[in-house]
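A single protein chain has been omitted; all remaining protein chains appear in their positions.
Labels A, B, C and D are assigned to the chains in the order they are written; within every chain, residues are numbered from 1.
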Amino acid sequence: MHVPLSAYLFLSAYLFVLGVIGVATRRNALIIFMSVELMLNAVNLSFVAFSRFLDSMDGQIFVFFVMAVATAEAAVGLAIILAIYRNRETVDVAELNLLKW
Amino acid sequence: MDISLAQTPWGAVLPLILLGGTGLLVLVLDPVLSPEGRDRLPALSLVGVLATGGAVLSCWPRPQVAFGGMLVTDQFTASCSLIFLLVAALTLLISMGYIRRTGLEHGEYSALLIFATLGMIVMAGSLDLITIFLGLETLSISLYILAGFLREQARSNEAALKYLLLGAFASGFLLYGIAFVYGATGSTNLVRVREVLALGRVHSPLLLTIGMGLLLVGFAFKVAAVPFHMWAPDVYEGAPTTVTAFMIAGTKAAAFAAFLRLLMMGLPALQLEWSRVLWVLAILSMTLGNVVAIAQTQIKRMLAYSSIAHAGYLLVALVTGSKLGSASILFYLVAYTCMNLGAFGVMLALAKGNQERLAIQDYAGLGLRRPVLGAAMALFMFSLAGVPPTAGFMGKLYIFSAAVQTHQIALAVIGVLNSVVSAFYYLRVTVLMYMSPGAPDIPAERTAPALAVALALAALGTLLLGLVPSSFLEAALRSVAPLLG
Amino acid sequence: MIGLLSIVTFLPLVGAVLLLFADRQNEGFIKNGAFIVSLATFFFSLGIYAQFDPAQAGMQLVEQAPWIAWIGAEYHLGVDGISLLLVLLTTFLSAIAILSSYTAVTEYVKEYMVCMLVLETGMLGVFLALDLVLFYVFWEGMLIPMYFLIGIWGGPRRIYATVKFFLYTMAGGVLMLVGIIALYFASGASGTPTFNLLALTRLSLPFATQVWLFLAFAVAFAIKVPMFPFHTWLPDAHVEAPTAGSVILAGVLLKMGTYGFLRFALPLFPDATRYFTPLFAWLAIVGIIYGALVSMVQPDLKKLVAYSSVSHLGFVMLGIFALTSQSVQGAILQMINHGLSTGALFLLVGMLYERRHTRMIEDFGGLARVMPAFTVAFLLVTLSSIGLPGLNGFVGEFLILVGTFRVHALWAVVASSGIILAAVYMLWMFQRVMYGPMTNEQNRNLPDLTTREIAVLVPVLALIVWIGVYPTPFLRTTDASVRQLLQRVQGGAPSAEHENPTGTATGTKVADAELRDGGLRLTLSHSSLSDFAAASERRHGY
Amino acid sequence: MSLAHLEPILFAGLALVAAISGLLVVIQRHAIYSALYLILTMGSLAGLYILLEAHFVWAVQVLVYAGAIMVLFLFVIMLLNLPREDVPYARRDFRRILLAGGLASVLLVELVLVLAFRPHAGAAKVLTPGFGTTETVGRLLFTQYLFPFEITSVILLIAIVGALVLAKKHFS
Partner (left out) sequence: MAESNLPLLLIPLWPLLGFLAIGFFGRRMSRSAVATIACGSVALSLLTSLWAVASLLGMPEGSRRIEQIIAPWIGVGGFQADWGLLLDPLSSVMILVVSGVGFLIHVYSIGYMHHDRDFPRFFALLNLFTFSMLMLVLANNYLLLYVFWEAVGLCSYLLIGFWFERPSAAEAGKKAFIVNRVGDFGFGLGVMLLWTTLGTLRYGDVFSAAPGKLDAGGALVTVLTLLLFLGATGKSAQIPLFVWLPDAMEGPTPVSALIHAATRVTAGVYMVARSAPLFNLAPFSMEVVAWIGGLTAVFAATIALVQTDIKRVIAYSTISQLGYMFLGCGVGAYAAAIFHLMTHAFFKALLFLGAGSVIHGLDGEQDLTKMGGLRRQMPITAITFLIGALANAGIIPLAGFWSKDEILFGAFASGHVMLWVFGAGGACLTGFYMLRCYILAFEGQSRNPHAHAHESPAVMTVPLIILAVFAFGVGFVGFPPDGSVYHHLVEPVFAGAGEPAAHGLGLMVAMAAVSLIMAVLGIVVARVFYLRRPELAARLVARYPGVYRVLRDKYYVDELYQHVFVGPIYRASVWLWRRFDEPVVDGSVNGIGGLVRAGSTLMRYLQTGYVMNYVLSFLIGVVAIIGYLALAR
């Protein structure tokens, strides 16, 4: 007995939406960023699941690249958060609204 | 392992190697050079960009598919690359004085600009969603960094963070969309997707459609289409001015190139769906961009909103899904590059020390005190507003022609009415420049040579595209031919 | 080989470019240079008149070269009876306007002259272009120099006025652009799509298409004319514009709207034209009376003249939409007349303004005593403006009315009341400015016209009298082209336009005559006078 | 595969862990807990990858993602030494959170519906030999995916440069 593809996809969708909620509701930039990582992980799960059920390696390769990109984004993102913290002593995005209107 | 350099299609990758090599060279040279030498790094980069342009012109007109469809060097790639290189070259020209003045790291700055350009070329030159995604990320990550380059300025930090958070968020959707497309068709290669669609072997049409929708969201974010535009004004305002110029023209160009690849080559079968979605986005973007731009007091922010509106116009062309529409996008991108970078160039030319002239009010009296700069700015403004005989007008003419041709009359009408609204705020700049009592502190010094060259090029382009647009349009039409199969 | 039309069109532009390199300190050189360029343009345009063959209805001196090949837009110029006079008017008034601003403009003289010359090129292009894209480029492009003229050298509320002018006209223009594009593709239905006006006027489009396209064009033109209720930009623009700007604005720019109707809206969409005739005619009539009434109570001279333009242009529009050869030729002549007389009025008001720095009627009075030469000129122009016979205004107005009367007596009757009102507001204004006791001491020592001012005015006044007394040379040029136009609009039924209303019905009683003209008819019945007004009814031809 | 008949149970377990820890990532007051829960989520996803025969991805997930990236996160969190938030969701954000939650739920419903209406049940295909192994992935990366692979190297280079520039303390 196999777990159907849709089970993986539902889980993926659930995690993705969790990530979305995290981004949309949290004020801590770090947590927002982690929520984004959660979204990426959710997508990766979809890729791997599709890959398995299509018998196609492309999905897994894709996941590899996504991870690479996620790493790069994380490095840059954390550097930016660091820079902000140095200037403003906060990572609360609600306090970061010099730019508006 | 059958990995061999001999199989590498050198002709196809030469421009990329040149460009990437320039970036690396700049990075490597930066620490070993004296400060004076470092000042010349942007110039070196410019040389690299020009060389790349030359390589594009000599290597790429011959279409070839390299790396199993990961890179296609057809006319479209070549033309788009030239646009991106133009953006990069103009940006480098207007940056030279700026980075010296603001004390930015020359090497890193230039290298990142070049890598971003590389990313754009990859986006335009790829038939595979993987490469498109990677190109996009190359571009985006470079821009995240560049946006925060003034790292001791809170605004720059904030711009970078907002861009990064939202950009990564949007990337998530884009990726999810790719996953769906992959799941529905079993491939991420656009040509394959198209074939699968044509043969009716889609596993799940609904999944594909939703995947496409998510892709649209991802790209719409990059072009700053309403309602995915919210990052744009803030980021454009906060980022260093030269970077903003680069972003406004470059990101838009790259995203539309990829958009065209995706929609015209990969998903023409779904035109009904995507054109309807984009129809709404186009109207929202044009209207909101133009309307909100009116209330702005900062010129950078105003141009940011205007860029949203311009994205709307370009979306109109995209909606048509026609040859003329696609060609008009390319034409418009060139025109937009010229007028927009020109406007930013004027902005930079007026900066006094570290003090940039950001408030529109600061432009009062400029036109008559600095006649040449003023005239150039007025030209760019009129062009942005789409008043003939400028590039902006011709661009709009083609876009709205494409719209009318495909019976999108409502889009065309809303579009042209929007250009009237836009004229209002572009005119305000000219009003201040020419019709208001002058601000006393407009510097009378000469414009730096590099900047002057950039301005001259931009102005010339704006005029030429408006007066003798024929050959440009022909080229654009030839360029989009590969898209239509 | 560059054709004469190109020379005339681009000579001012070349002059403007050359002026850019002039030393800004040397104002005398700049002024004279600009004037000489405009004068040269005028003489070249006389060359057009000399080479023009009035017997031919079609385009003459045509120049054609590829421009934007793929969409088939061309560089395509040509002149016919409808545009010839307007071209001459443009070159004439441009020279006059430049000469008139020698002393009025003291700041940024170089930029001013450049704007004037660029504007001239733009206007000439509008009148000569035969390619719709080219036309549109000139049409909108000409806004830029005008925008600067009002905005930089205008009055206190110049910014409001110029932005309004720009946006309002642009709003109309862009809709026309959509119309142009749509027309282009519509023309593709029966062959290659084209922007060539001459080819497009041979098209027969479906009625529904015509209606929409007509509206798209008509809104642009109506705003430019300006027709009631699209006129409100005009008073603002006129009041704030510098003298030369007002002269050009009233003299030439407004004609671009009426010209647009004649050149584009009518021949391109003949069925729609007939369909919309009542609407536009009535709007024109409302404009005539409305403009006159509002003009009457204006305290500001320029505003008064501006509203009077609304009224006068109403006559032109009525003439155009009456669609008879008399009325249309009258309308064309009236465009010239209005250009001359209103242009001259603005010149005169400008001269007063230079002396007194006010345009308020109440600040004047009794000027006739101190400025006799000025008075004579002012009087002549006033009289021309109210259509006094023997001066130019009468010929145009009368032809318009008589042509209108033939097909729609009621329109002519109502419109004629505008002539009474014209006398009221112009003469009242004249009375308050020139007559009466000298109430304001500041006016006591106003100098009379200078030699340069006389040189500016005399050519205009001479034309005013000339056209009034001997309009034949002017009417002759328009005749053939107008005939052709009307044939086109009347659906290719030349019999519809009978030259002599009774020529076809000799010997029959006309007491109950039906004067048919296309789909229009006029009935005069025996029974009662009240029938007279009620009896003019229109009948759709389709 | 010996795990075949255990697959549903394993899936259920891992999915449950992923779901719960994913939720906890989003609602923690302190970033450090979020990070830890995120590691847990990633770990359980790694387990799922094994179920999906993606061995290489499993390895990378554990090494790179759960390992490297999350360590970086933890490092930064420690470095900043952020105070604990009083409440994860401030009262003043209530309306916005409600809206966001609503929208996200709608999105979830949409996605679930879309995925549920997938016409073919998605029975797993018989896999080609070598599916998901490191060797296969490596071969692909250096042949068919060479170009993207090179681009990835550029991206990483950019990240390095960026991290250096942005995290530098003072202008040189």
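Worth pointing out:
To be clear about the criterion, a contact is a pair of C-beta atoms (placed from the backbone, for glycine too) under 8 Å apart; a residue touches a chain by one contact, two chains touch by 3 or more.
Note that this is a predicted model, so its numbers are computed, not measured.
Taking the complete complex into account, the chain left out of view touches A, B, C, D. Contact with the undisplayed chain is limited, among D:18, D:111 or D:146, to D:111. Considering the full assembly, C:383 is the residue among C:383, C:446 or C:463 that touches the omitted chain.
The chain not shown here is touched by just one of C:78, C:122, C:314 or C:330, and that residue is C:330.
Among A:3, A:54, A:67 or A:96, the one in contact with the hidden chain is A:96.
The omitted chain makes contact with chain B at the following residues, 161-162, 165-166, 169-170, 173, 205-206, 209-210, 212-214, 216-217, 220-221, 226-228, 230-231, 233-234, 273, 276-277, 288, 291-296, 421, 424. Across the interface with the omitted chain, chain D contributes residues 93, 96, 99-100, 103-104, 106-107, 110-111, 113-114. With the whole complex as reference, residues 20, 23-25, 27, 32, 93-94, 96-101 of chain A touch the missing chain.
Heads up, the rule we're going with is that only the chains that are shown with their structure count from here on.
Annotation: 6 Å between the Cα-based centres of chain A and chain D. The distance from the centre of chain B to the centre of chain D, with each centre set as the mean of the Cα atoms, comes to 31 Å. In chain B, the residues that reach two or more other chains under the touch definition are 130, 134, 137, 141, 144-145, 148, 151-152, 160. Looking at chain C, no residue sits in touch with two or more other chains.
Taken in their complex, chain A has these residues touching chain B: 9, 16, 19-20, 23, 29, 32-33, 36, 39-40, 42-43, 46-47, 50, 54, 56, 58-59, 61-62, 65-66, 69, 72-73, 76-77, 80-81, 83-84, 87-88, 93, 96-101. Here chain C touches chain B in the complex through residues 66-71, 108, 111, 133, 136-138, 140-141, 143-144, 147-148, 151-152, 158-159, 162-163, 166-167, 170-171, 174-175, 177-178, 181-182, 184-185, going by the rule given at the top. Those residues of chain A lying in contact with chain D across their complex are 1-11, 13-22, 24-28, 30-31, 33-35, 37-38, 41, 44-45, 48-49, 51-55, 57, 60-61, 63-65, 67-76, 78-83, 85-86, 91, 94.
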